[in-house]
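A protein chain is absent from this complex, but the other protein chains hold their places.
Letters are used for the chains, namely A and B, taken in the order the chains are written, and counting of residues starts over at 1 for each.
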Amino acid sequence: MTRRLRMIVLALGGAGLAALFVAACFGMPGFGGDRHPYGDRAVHASLARRTANTISSVNFDQRAFDTLGEMSILFTSVLGTVVLLRQTRDEKRGRPQPQEVALPVRRYALVVLPVALVSGLYVIAHGQLSPGGGFQGGVVAATALHLLYLGADYRALERIRPIGVFEVGDALSASAYLVTGLAGVLAGTAFLANTLLPYGTFNTLSSGGTVPLLNAAIGMEVACAIVILLARFLDQAVEIEEDNGKR
Amino acid sequence: MTVLPYLVAVWIFLTGCYGLATSRNLIHAVGCLAVCQSATYVLLLAVGYRAGATAPVYSDIKPGSRPVVDPVVQALTLTDIVVGATVTALLLSLVMQISKRHGTVDPDELRELRG
Partner (left out) sequence: MNHLLPLLVAAPLLGAGLLIACGRRLPRVAAESFGCAVSAGTAALAIWLCLNSSPPLTEWVGAWTPRNGTSVGIVLVGDGPGLGMSALASLLTLASLAYSWHYFDEPPRRHAGSYPALMLLFQGGMCGFAITGDLFNAFVFFELMSAAAYALTGYRVEEAKAVQGALAFGVINSLGAYAMLMGIALLYARTGELALTHIGRGLDTHGGPDALTLAAFVLVLTGLLVKAAAVPFHFWLPDAHAVAPTPVCMLLSGVMVEFGVYGVWRVYGTVFSGPGGIPAADLERALTVLGILTGAVGALMCWYQRHVKRLLACSTIAHVGLFLVGVGSLLPEADDGVALYLLGHAGVKAALFACTGLLLDRFGSVDEHALHGRGRPLRGVAVMFVLGGLALAGMPPFGISLGKAVTEEALGGPLTVVYVLVSAVTGGAVLRVAARVFYGLGPQPRVGSACETTGAGEEPETRHRLSRIPDTMRAVPALLLAGSLAVGVVPGFARIVARSVNEAGSGGALTSAHWTAAGVLLGLVSTALALALAALAVTRPELLGARPWTLPLRRLQSGHIGDYVAWVLLGTTLLGALALPGILTG
């Protein structure tokens, strides 16, 4: 198809879709409206189960099945990336050479690394109380480790993240989420039912029943998954070479 | 203008589509796909907004003291972000392999699959 023909098709399709969308926008309830039936029910249900962060309650209790799917997508993507970015038959591994790092960068990275790591863990642990949770904290914790790559070099990073361990951690935490869900079936209530543990005291770390457990499983899964994802891409950039020595 | 936020979402979606269709670099195309997806975040969050409301987190406000925005769309958006980020990673790893096998990331120069 020529570029011209493509632009014609695109213009026709885009114009039609735009017209449809704009017409729909004028049929929407006004921005900032007061009618949110599902949202109101979700807030009630969250408070009844003593989860201060209603979004966590939606994610890990009321619609925990969505989160199961979401976690599985993350797991699939990590597995897919491991398969797609594997070392093929015509490639070999080279050893990355250490590079000079400017001293201020090195100092900054090494000082910030523990702070970032602890922040990540804090965000995971307080998922049921304050904004954040397993997904957000997991990403922060995982990227914190990579400050070592900026501050020192690739080999230092490789020493603190044995990929095999992280892969097992990823799979085990995904399984832990499922096993917590299955416990509900075994107890005779329902899959992913938050009825097994006491709901605790509102606004404390141990409130919300199974919400903190699922949250922690997700936090660990996300942290491991991000580490593996980044490792696969970094491997391609730093280590894997074509057989004729070209990078 | 009570429809402006919705129109912004539509604008972002169509911009992303335009970028995808006219892209000359596959990495850029995957980025455009992420733009299309951001439209869904904007639309979802706009749908859940309540005038004068705050975040639906009760660690520092008393339940019932203030209106809160719809927590469901926020949870949906979080799910959506994770889905988008991971699929983007998957697509980027495919682009990486395309650049190795075809020696280019320009969609106009990929000639393997036709007819």
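Annotations for the structure displayed:
By definition in this document, contacts are C-beta pairs under 8 Å (C-beta built on N, C-alpha and C of every residue); 3 or more make two chains touch, one makes a residue touch a chain.
Note that the coordinates shown come from a computational prediction; the quantities given were computed from them, not determined experimentally.
Across the entire complex, the residue among A:Gly13, A:Gly94 or A:Pro114 in touch with the chain not shown is A:Gly13.
In the full complex, the hidden chain is touched by chain B at residues 9, 13, 17, 20-23, 26, 29-30, 33, 36-37, 39-40, 43-44, 47, 72-73, 76, 79-80, 83, 86-87, 90-91, 94-95, 97-98, 101-102, 107-108, 110-115. If you put the missing chain back, the residues of chain A touching it would be 1, 6-7, 9-10, 12-17, 20-21, 23-24, 26-29, 35-39, 41-42, 45, 58, 61-66, 68-70, 72-73, 75-77, 79-90, 164, 167-168, 170-172, 174-175, 178-179, 181-182, 184-185, 188-195.
Assume only the chains that are shown with their structure count from here on.
The distance from the centre of chain A to the centre of chain B, each centre being the mean of the chain's C-alpha atoms, comes to 15 Å. Those residues of chain B that touch chain A in the shared complex are 2-7, 10, 13-14, 17-18, 21-22, 46-52, 55-59, 63, 67-76, 78-79, 82-83, 86-87, 89-90, 92-94, 96-97.
Considering their complex, residues 6-7, 10, 14, 17-18, 21-22, 25-26, 28, 30-34, 36, 38-39, 42-43, 46-47, 52-55, 57-59, 63, 66-67, 70, 73-74, 76-78, 80-81, 84-85, 129-131, 135, 203, 229, 232-233, 236 of chain A touch chain B.
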